[in-house]
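Structure incoming, see below.
With one protein chain held back, the other chains of the complex are shown just where they sit.
The block that comes next holds chain A.
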Amino acid sequence: MTTQMDRPLSVPAADLIPPPRLRLSDPRTRATLRIQQTLVAGAREFLRGGGAVEMLHPIIGPVTDPGSRGAKQADIDFYGHKYKLMTSAILYKQASLLAFDRMFLIAPNVRLEPIETSSTRRHLAEFRQIDVEVALATRDDAMDLVEGLVRHAVSAVVNECAEDLAVLERDPGKLLAFVAEPFARIPHTEVVDKLRAGGYPQAAGTEIEWEAEELISRDADAPFFIVGYPKGSRGFYDKESPQEPGTLLNFDLIAPESCGELCSGSERESEYAKIITRMRETGENPSKYAWYLDVVRNGIPGSAGFGIGLERLTRWVAGLDSVWQATAFPKLAGVVSP
């Protein structure tokens, strides 16, 4: 059993987020948004330099990433058909590999997360991802790419945003030190063992719990990857390891300083029969994925990819207390805001 059950359920305070007239005129907000702009520009430069093509992806569609951890999807009445706002671009990313071997997008997502996420300091109901997919890539290739991208974007901020970092009292030297060394790659099982050894009752077959994630992030000296999450904790598109059935060929990038997860990625399932079976394992009815399955059935390349939470990355680089401070018009679970 997970331990989350035993903790008090927190609900958000209605006045948690200041109104836009105060938020937008705050010099700290301005500095944060300029840093974010530089991070996006740095990511674009890095990815385009590696031959990836930037695409613009749908906001609505008949189906979206089923996601996990209890977030619900927002429905749209599309001329009598039930459409969804995108929770992630994963299905379109895989299909897009028919056009380009390397592609990326800066994609908006809407996930109506459980209300208790309003107190994790790292969840937003509306957020953007730097979404990348590369044909025929392995998990290691994808992690190399994440690492390179983060290092490049952080360096761009240090080089171009000295004044903004100063407004936020963020030490550029500390930032550069964080990305100086290669990021460690630690198996999920090892992280669970370590948490348990430290007295945290983390369940084995599930996601790293939110509180535990903050704990390991707080203790980290630099960003690091957790690799090989158990099947049953992620979507059907993360590929199962042929060598280690039950373990996925996926990863999360964990930032230091209690910021937690910045990025999730994986090698992808690309075989039709496996995808259908995995859909069932995640409780899905494959019929609603008709267009995607039609693409897959006719053949898509194997791939690996990831999505970096742009607001999360910004929060970490800018040294902010909470992810909502990394966006001009934040949407927190259960909080009514503009």
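Keep in mind that, in the parts below, contacts are C-beta pairs under 8 Å (C-beta built on N, C-alpha and C of every residue); 3 or more make two chains touch, one makes a residue touch a chain; residues count from 1.
In this section, contacts and distances are computed from a predicted model.
Not shown: a single chain whose UniProt protein name, out of "NADH-quinone oxidoreductase subunit K", "Glutamate synthase-related protein", "TRAP transporter large permease" or "Fe-S cluster assembly ATPase SufC", is "Glutamate synthase-related protein". When the whole complex is considered, the residue among A:17, A:85, A:112 or A:192 that touches the unshown chain is A:112. Within the complete assembly, A:333 is the residue of A:17, A:142, A:161 or A:333 that touches the hidden chain.
Screening A:170, A:188, A:231 or A:268 against the full complex identifies A:231 as the residue touching the chain left out.
Where chain A meets the missing chain, the touching residues are 1-2, 4-5, 8-9, 11, 68-73, 80, 112-116, 203, 205-207, 209, 230-233, 277, 280-285, 287-288, 333-334.
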